[in-house]
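Only one structure is covered here, and it is reproduced in the block below.
Omission of a single protein chain aside, the complex is shown with its protein chains in their original locations.
Note that the chains take the letters A and B in the order they are written out, and that residue 1 is the start of every chain.
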Amino acid sequence: MGVVEERVDAGRRLINMFLGTSLGAMVISIFYPVVKYLIPPKLAEPTTFNVTLPWKVGEVKANSGRIFRFGSRPGLLVKTPGGELRAFSAICTHLDCTVQYREDKQEIYCACHNGKYDLAGKNVSGPPPRPLEPLEVKLRGDQIVVMKG
Amino acid sequence: MSEMKANRIVSWLEERVDLGAAKHLIQEKVVPVHHHTIWYYFGGMTLFLFATQVVTGIMLTLYYRPGAEEAYESVQFIMTEVQFGWLIRSIHSWSANLMVGTMMIHLFSVYLTQAYRKPRELTWITGMALFGVVLTFGFSGYLLPWNVLSLFATKVGTNVAGQVPLVGHALVRFLRGGEDVTGATLSRFYGLHIAILPAVTTLILGFHLFMVQQQGMSSPPDVEKAAAKHPMKTMPFFPNFLLRDLFGWFAAVGVLAALAAIYPWELGKKADPFAPAPAGIRPEWYFMYMFQTLKYIPAKVGPIDGEVLGVLAFGVGGLFLLLVPFLDKKSARGEASPLFRWIGVGIIVYMVVFTALGYLAPGGK
Partner (left out) sequence: MKIALRVAVFGIVVGAAGMCHAPSAWAVNACIDCHKNLKEENLRLPAVKINDDYHVVRGLKCQDCHGGDPEAADKKEKSHSKDKGFRGKPKRLDIPAFCGRCHSDPSYMRKFNPSIRTDQVKEYYTSGHGKRLREGDQKVAVCISCHDVHAIRAIKDQAAWTYPVKVAETCGHCHADPKYMKERKIPTDQLKKYKVSYHYEVLTKKGDLSAPTCNSCHGNHGATPPGVDSVENVCSHCHAATAELFDKSAHKEAFSDLGQPACVTCHGNHDVMKPTDDLLAGGKGTPCETCHEEGSAELKKAVEVRALIGGLSRGIEEADAILTRAEEAGMEVGLPKFELIEAKDNLIKARAESHTLKAKKIKVLTDPGVVIAQKTVKKGHQLMAELQFRRKGLAASLLVIGAVLVGLFLKIREVDRRGRS
C-alpha cells in the first residue's frame, strides 16, 4: 500500500468512526424516550371517566352529602334520607359556584345566591335556571364508583 | 474484519433465500443525475415520515382510549402523565402534516417531470390512490383527540361528502356511523385509522415500491433525449444516493424534535356535541383550498346547488389527475408536453393561492 492510500484509508476509518459514534448516540437518544414511554406511569390511568370515591358505602350516612373530584370538576355525592345514593355535578347552573348539601333542609343549596335544588337535582328555588347535571352511581362491592351520566 | 463477517452472513442466507433482488439493488441500481435529481428524494422522505407515523402511532395506541367519554382524557393523560408522551404525540401530529407536504411535492414533481408516462402509468395510479389514502388518514386521525376543533372540522368535512349527488346522504351516514358526528363516528374513524387504512396502504404501497424498483427512476423527456447522444450521468443507489436519503431523513428527525419541543401540538377543549360551533373553525391546511373554494361559490348556480357543483368540480379535477398518463398522449410518445405542464402549474398556483386566502381573507371564519 502506498502512503497516499494509507492516508486515504486512515481518513476513511476516521470518517467511519465519527459517523458510527454519532449514529450510535442518535440511536440511543431515540431509544431512550421510546423505552421510557413504554414504562407505565405512576398514575396508571386517567381518572376522569370512572372515579372511585375514597369512602365505602357504609361510611356515607343517610341524609348527608359530600364533595368529590370528578375529572376536572367538583361532584356532589348525596345519600338521601331513604338511603339512596345519588351523584350530581356540584357546579351550580346559575353562576358556577360549588353547591353543598343541607341536612337540616334535606336539599342541595348554593350559598352564593340562595339557589336551591331538590334531591333529584331539579332547580326548585332561586336563580338557577337548570337542574344539576346528574352523574351515574354504581357499586363495586362496597366501593362507590361515579361515572358520567 | 467486519467485511468478512458480513460476507459469511450473506453466504449463509444465500444457501436458504434467493437474494438476487436485494443484490441487484445494492450492486447495480443507479439513479440518474441531472438538474431535477433533487426531486427524487421526496418519495423516500414521504416513506420515512410514514414510517415515523406508524411507529409513533403504534406507541400512541398503548395509551389512547377510543370513545367519546375517554378519548380526550386519554390524550391529556399522554401529554401530561406518560413519560415523553408529549414528544410522541407532538411528533405524530407534526409528522402527519409534514408528510402531506412532502407527498404533495412528490406528486407535483412527478407530474411536472412527466414521470407518469408510459411505462409508469400504474405507479402513477397507485400513487394517486396513496394520496387519497393519506388524506383519509389525516382526516380520520384529526377526530381522535375528540376536541372542539376536530369535532366541528369533522362535521363540516362529512357535510361536504353529503353534497355528492344521489349517494350523498347514504355516504354521510356511512362515514359518521349515524346522522350526526358522535361517539359512533369516533369508533368508526379509529378502526379506519389504525386497521383498515394501514392494511390498504401496505398493499398499495408495496405495489408502488415494487414497480419503482422494477422500472428504476424516470428522467424528464429532455434529459432522456440528451442521453441518446452521450450516456446519462448516474450515481449508484448504494451507498451514494442512500446516504443522501439518510441525510434528509435525519434532518427531518431534527426538525420534528424541534417542532415537538418548541411548538407542542395543542390539546384544546373537550368536544361538546351540544355546544354551538366556535368562531374560527377551519380544516387542516391541506384541505383549506377546497374549503375556501366552496365559500366563494354562490349558493345556487342556475338550478344546481353551489356546494354540489364544487364537489363535482373537485371530483373532475381529481379524475383528471388520476387519468393524466392516458390523456397526455405526447408524453406517452416520450415527448415534452408543455400543455399538461402548464395545467399542472395552474393547479399548483390555484392550490397555493386558495390556501393562502383561507388564512388571510377577511370574514374568513
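Here, a contact is a pair of C-beta atoms (placed from the backbone, for glycine too) under 8 Å apart; a residue touches a chain by one contact, two chains touch by 3 or more.
These numbers come from a predicted model, not from an experiment.
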item	value
Neighbouring displayed chains - absent chain, whole complex	A, B
Options B:Leu267, B:Ile281, B:Ile297 or B:Met351, residue touching the unrepresented chain	B:Leu267
Residue ranges of chain B at the interface with the undisplayed chain	76, 79-80, 86-87, 235-236, 239-240, 243-244, 246-247, 250-251, 253-254, 257-258, 261-264, 266-267
Sites on chain A contacted by the missing partner chain, in the whole complex	11-12, 15-16, 18-19, 22-23, 25-26, 29, 69, 71-74, 94-95, 97-98, 111-114, 126-127, 129
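Operating definition for what follows: only the chains that are shown with their structure count from here on.
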item	value
Interchain centroid distance [CA atoms averaged], chain A/chain B, Å	35
Chain B-facing residues of chain A, complex	26, 30, 33-34, 36-39, 41-43, 45-46, 48-49, 71, 148
Contacting residues of chain B [partner chain A, same complex]	59, 62, 65, 69-70, 73-74, 76-77, 81-85, 87-88, 250, 253
